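The complex appears here minus one protein chain, its other protein chains still in place.
So, chain A:
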Amino acid sequence: MTRQTKALRLDDVRKVHGAGPTAVTALDGITLALPPGTFTAVMGPSGSGKSTLLQCAAGLDRPTGGSVVVDGVELAGHDEAARTRLRRQRIGFVFQQFNLLPTLTVLQNVLLPLRLAGEKADPGHAVAVLERVGLAGRLGHRPAELSGGQQQRVAIARALVTRPSVIFADEPTGALDTRSARDVLNLLAESVRDHGQTVVMVTHDPVAAAYADSVLFLADGRIVGHLPEPTADAVAERMAGLGETAAQRRILEGV
């Protein structure tokens, strides 16, 4: 495959928080390439750098070094305003805490990314996306009037409305019950299968990771494993191994 056909390409991405002796390396040279139309789960123990990886890849955070190319466009090195403009054209983001605006209705929340991009907001398209996530009857409700699962589906509709090529999801089922979690994961899988979008999801739940086409394992800011065609059991086994290795290393390093 050529370079241009990758939906997401990270090249030696590093992220260091702080400076001097107290500096913490969150990402230690991450290199990866994901083809379009794939569903990838990123897993790892707490503090392995999963969320930082996602935020750097999505242009929410600025890597200390390396390059991030989304849909053929370099993200690293721009200021917040420029990254924001690139982000809203190509990237959708789903958060663990939904991050809906409380004063806006469901429909207004979904229309907001289009309005912010200065496009003529097309309510028809937004309604269609809300129908797709099963919320056509809730257009005028405010987030506080919805269940957690419904709020997360609104957030997914908001991420899908700009027709992004890559959707990032940071623990999207972390605050949900099993049933709502399944709905959310099916929606993400469906956008890959039916709409050819690329999904990158951080999770700590092996069942959620099993919805993906492949799983990347992260430990101490480095990619330490890859599991194609994952099952929940296989993922859980690898994670248990990773957790032990990380714990052993911490003991050896005296952390």
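Definition applied: a contact is a pair of C-beta atoms (placed from the backbone, for glycine too) under 8 Å apart; a residue touches a chain by one contact, two chains touch by 3 or more; residues count from 1.
We take it that contacts and distances are computed from a predicted model.
Chemist: Hey, which one's the missing chain according to UniProt: "Cytochrome c-type biogenesis protein", "Putative ABC transport system permease protein", "Minimal PKS chain-length factor (CLF/KS beta)" or "Allophanate hydrolase"?
Modeler: So, among "Cytochrome c-type biogenesis protein", "Putative ABC transport system permease protein", "Minimal PKS chain-length factor (CLF/KS beta)" or "Allophanate hydrolase", the name matching the hidden chain's UniProt entry is "Putative ABC transport system permease protein".
Chemist: From the listed residues A:117, A:139, A:175 or A:189, report the one that touches the chain absent from this view.
Modeler: Of all options in A:117, A:139, A:175 or A:189, contact with the hidden chain holds for A:117.
Chemist: Who touches the missing chain here, A:67, A:84 or A:214?
Modeler: A:84
Chemist: Can you work out which residue in A:5, A:99, A:231 or A:248 touches the chain that's missing from view?
Modeler: From the options A:5, A:99, A:231 or A:248, the contact with the absent chain belongs to A:99.
Chemist: So which bits of chain A touch the chain we can't see?
Modeler: These residues of chain A touch the chain that is not shown: 55, 60-61, 80-81, 84-85, 87-88, 93, 95, 97, 99-104, 108, 112-113, 115-118, 142, 144, 158, 162.
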